[in-house]
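Submitted below is the structure of interest, expressed as structure tokens.
One chain of protein is taken out of this complex; the other chains stay put.
Then we have subunit A:
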């Protein structure tokens, strides 16, 4: 291990015992690539070029000069696109030098236009400065250095020359033609396969060196890091695989242990694979390094390393938070707060505060007071990002606590204005995602769908780098999950599958937000199986759901048990769940639990006991504006009333719910509502007209159930229809319905549950 570094510490930049973190202070060293650029400049000044082409070349100079070193092939290609004639001239010139002798290169440098006198490249212009830098750097080289430069120029040229012209980007061919490799391959006899296999680690390392030889220069390394970091942030599928990236970074750090940013990228990378050891290690290492580089500033002031200390502690807190170590996160956060307070760093304190309420929220305690404080302070210190993040968090809490809709929407609208003003694209996305969730919670599926489409079709405000737009944020995951659920509700399982396919690609299972779609997928599958009556398929999903979300898992378990008529167990679980949810104030689940409990009472024909529960659920859902749940509760109430023998009342209650259900509800709810309506009509005084209407209603319900392929309910519908037709004396239709019923019954093979016992 140690031997790797031994050459590194003979460091001319070491003063005062401190190796300056940026050993690359001097960036202008003559490299073969720089010589190519110089020869391009030379050609441009000496030869006659058409104005059009000259203009294109001029545009090219700056990126070529400031960009990372390119391979000769790439370089010539870029020049060729602008002016083939110049590219050819450059190539000839390089060829002269590479195939000639050392003196050709020396000659080239003496003939370079000297910008001090030359008019074409003014001495303080970008080009003039560049040429002067290069000349200076070249003149400073010692004898052996000049020779080495020449050698590397030859290598640079011959690598390009030996390569087929079209394979400019092909790394494998590049490796195969590399002169280093020739050494080994000539030594090894051709049939010696063993050798190759044995040598594979060596080959791998050679290959790696070849690839990473580029990133090793300062600018290339920076470019590499910037690109990978950008990709990690925006679309980590396009970034290097975690293992590969780690390898690259290790390689980079091996040659330059002072490159602190690489440690940070290492931290991000290991966060991807949830590796707490390496991520902690890299994070701390990064800050240790950062502290050094910042040490020139004031010792404890705003710019000094005191600042990075504070943020080091804060980052550590966020790391523990990510891994769910709330206690440790809390300690780290307290530390960050304390240091920030000591040095009066309000900005850092604000960041700490916003983490503090996030942490509180994650721990499940009420943090609205803290959040409000945070928002106020952030606004005071002009930190729009933190302020609107706080407002969003408040909105979320408000929504759960049942604040009125217009307040929430107003708040979101206000923050939106702020976001657009400061172009905080991430927050815009979050805000849209939040709107989707709120609409969904209120049961307005159309609005939710519309907002989801808006988010997905919105073009990001961030500049598009490396051909990647940002679309792997949590907001996108949330929106897509909602969309999937909305599709599933309408029975459009094809669409759902498509969405999940996309989600799987965009958020592979190991990534941070993958849990969102996993749970969503499981829930949809579960619902589907339950609707189909395939309880044995739904049951194995319960542990999986439970692993993702305990409360949800328990609820689902209760549902399965209820369907399997294991009433006592189901009841016990529901009771437990209700207590738990009342503690965590999870209103939606409470309502659903209440409904399920009422259904359990129905099973034992105990309709009146369910009534208070249903009324409680109704109050709760109305209080929290949860329309979908409220309509479902009304449905349950109507059914109870029907069962208790007051169909008139039931029908009037039902009419209240019917409209919102038909407008916003899922297809299952629609079918159930219509079937219930028909049964109420049947139970009422039977006029011929009302019976006909009931038949039609049932037809409609049947069409809903058949889209869901919910055969059990379809069978019920057919039975009812047959009876209606019978009472109307329409024998032919009755027989048809009876036959349909019979077919379904044979197919299902399970004895029919008493129709009147369930909703």
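Heads up, the rule we're going with is that contacts are C-beta pairs under 8 Å (C-beta built on N, C-alpha and C of every residue); 3 or more make two chains touch, one makes a residue touch a chain; residues count from 1.
Keep this in mind: contacts and distances are computed from a predicted model.
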Chain excluded from display, named as in UniProt, from "V-type proton ATPase subunit", "Tctex1 domain containing 2", "Ribosome biogenesis protein NSA2 homolog" or "Cdc23 domain-containing protein": "Cdc23 domain-containing protein"
Per the touch definition above, residue among A:60, A:102 or A:141 touching the missing chain: A:141
Which of A:313, A:642 or A:737 contacts the chain that the document leaves out: A:313
Hidden partner chain, touching residue among A:103, A:338, A:576 or A:688: A:338
Subunit A residues that touch the omitted chain in the full complex: 1-10, 13-14, 16-19, 23-24, 26, 29-31, 141-142, 144-145, 148-149, 152, 180, 183-184, 187-188, 195, 198-199, 201-202, 205, 213, 216-218, 254-257, 280, 284-285, 288-289, 291-292, 294-295, 305, 309, 312-313, 316, 328, 331-332, 334-335, 338-339, 342
